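Removed from the display is one protein chain of the complex; every other protein chain stays in position.
Up next, chain A:
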Amino acid sequence: MAVAERALGQRIKRKEDPRFIQGAGRYLDDIVLPRMLYMGIVRSPYAHARIRSIRKEAALAVPGVVAVITGEDLDKAGLAWMPTLAGDRQMVLAVGKVLFQGQEVAAVVAETREAAFDGVHALAQEVEYEPLPVVVDPFKALEPGAPLVREDREQKTNHIWHWEVGDRDRTERAFAEAEVVVRQQVYFPRVHPAPLEPCGCIADYHKPTGRLTLYVTSQAPHAHRTLLALVSGLPEHKIRVISPDVGGGFGNKVPVYPGYVCAVVASLQLGRPVKWVETRTENLQSTSFARDYHMTCEIAADRDGRVKALRVKTVADHGAFDAAADPSKFPAGLFSIVTGSYDFPTAFAEVDGVYTNKAPGGVAYRCSFRVTEASYLIERTMDVLADELGMDPVELRMKNFIPPEKFPYRSALGWTYDSGNYAATLKKAMDLIGYWDLRREQEERRRRGELMGIGVSTFTEIVGAGPGHTFDIAGIKMFDSCEIRVHPTGKVLVRTGVRHQGQGHETTFAQIVADELGIPVDDVLVEEGDTDTAPYGLGTYASRSTPTAGGATAMAARRIRDKARKIAAHLLEAAEEDVVWDNGRFHVAGAPGRAVTFQEVALAAYTNPPPGVEPGLETVYYYDPPNLTFPNGAYICVVDIDKGTGEVKVRRFVAVDDCGTVINPLVVEGQVHGGLTEGFGIAFMQEIVYDENGNNLSSDFSSYLIPTAMETPVWETDRTVTPSPHHPIGAKGVGESPNVGSPAAFVNAVVDALSHLGVRHIDMPITPWKVWKILREHGIE
């Protein structure tokens, strides 16, 4: 029964897809429990206001409404505030005042969804507010006399924290001595992960046993269980968190939201299951946004284009609460990857976090903690430098890449890049797209007055958080785990501490195990998302699943194989050291005919274990990665601009990714397609916009645009492979690379199309209106 072909690297269709494409997935809202109640949330229309009074009577009079919970009610139980993952605290329900539009003010619980909706509307009329001055601009928030967002803090300022990294003095000196300095202000707008399935939960407290089961749209079920235990005071062994099929997360389902806590409180009070599912508008208005980074980047260089130093200053708008989901020691995430793929001798970066009257965040939207911001900034500013020097962006990059022989490479800001061959990856992308031919075509078109641009982005990501010596969330080290159970018939159940939301773990992790044990992929079932059955782990985000849980999976499978070898030796009546593993079989050295299959060994583990060896064939492996992984890529985008309408057409887009060892090329391509599409939306279509009163003007899909098949360009993908030297199978993670690397490629292409007009930068989103105005300013009709 041994398989001849290695499972690793096979283009296998995703095992999870049949249930999804048949509409047979089991998402949160598909779950209906007996005696279940429904909860709705009353939200603040104001961005900043005192709450004068909340009158419950009208809502309680609505037929079917059973309870109304306010911030005051929670305050009495000590639950009005909860900790955020960033070490701040956040109101569960507003106490005293509201700090952003859409903030949770009260919860209404009712027998039906409709009654809850009616109750919410009735209660909303009965909340009296005293509006306060609003601040939505982080720079204004730092001025003296600005409205104070957080009265609960000791420091009476909107400044949250200052974080810096690198050698300031050496960097200053390098700038003082530099032949060329460029400086570019870049705003990465506030965007939203906007998963198609919004957030929700069912809290089910069973009074007789004291058990709480929380079904929740969660990317990190175990972390949520521990946080829930800490917040609620319930014993952790009596809490079970189940994250069913998740309809997209992208970072949006990492935090704990007030709705979850309210549903838990309601279920504890009422002893019945309570379901809460937010609407699209609630998702866009109140759950974690991403980015909103105001960045200034300076590069010092020689005339011939060698970069000498990098200096970055950033103001980070976190909204009303610092609800970023970053590892605890990293308030600005892994923004220090901002030196990118380039060999900077020195660098210095600083970030200041600021409160404003906007929704709290910001999460890592399909990126590893502020890595998209950093990659976009360096890739944009390298183009500005190329323009200043009159060099081709490709030549400037080739000149400054970290050379292959320098890996493992220690960056000026302290990271150790594991592996890469940047020049080869870029070369491959250039060949695929016909780079120099395109440049010639561009010259011809310019002569004819046509606008065509070519944008290059050669990014390096930092993912797979991470090593326990550096990375923790609220003290919990960011290892991950895998449990493998081999059944007597040789079939295998795998459980991990992460939770996929479209990454394909049920397929790729099965391939890892199948490859290590030499068995068919179909003999492996991967289960995730239930804290009662899965080993402890920190969840799926930051492209960490394959680097951490994938590593754990390979190591667990090897442990299984080690034990299988002992059993095989017993069956073959040979010494253990004389037993040879051959992809699914063990045979005696020098006698390939004397062999047992893995399946025979599995059966023996239960029917005929060797003396002195524990029966059964199971293991759990906790994998603490020795380092992060550094996926990278070269993306090239070609655009044509319609002078009449300002519309940008993406003619071609080539993405060459290096994510180390590829487990499943089909899954990698799918991930890259998805990430590029989201990057396209960010570059051209999306922004969460607030007006001066703090109204969120992008709170539905008619104002916050999601790319559909109509707008999405055709993607051309390819790969180079430099395995990670420290990962058990050499894999690096890929899900986020396209979202990290692509925005700069799109923007660089548009700016390149307009560079002969003197345009050096355009902030996203690059809408037709924005381009049209720029063209008119430059006299192009």
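The working rule: a residue touches a chain if its C-beta (ideal position, glycine included) is under 8 Å from a C-beta of that chain, and two chains touch if they have at least 3 such contacts; residues count from 1.
We take it that contacts and distances are computed from a predicted model.
A chain of this complex does not appear here, and its UniProt-recorded name among "Carbon monoxide dehydrogenase subunit G", "Cytochrome c oxidase subunit 1", "Outer membrane lipid asymmetry maintenance protein MlaD" or "Hopanoid biosynthesis protein HpnM" is "Carbon monoxide dehydrogenase subunit G".
Residue-wise, the contact with the chain that is not shown comes from A:129, picked out of A:38, A:81 or A:129.
Across the entire complex, the residue among A:101, A:356, A:421 or A:481 in touch with the chain not shown is A:101.
Considering the full assembly, A:692 is the residue among A:302, A:395, A:692 or A:777 that touches the omitted chain. For chain A, the residues touching the absent chain in the complete assembly are 43, 45-47, 49, 101, 121, 124-125, 128-129, 131, 281, 285, 691-697, 699-700.
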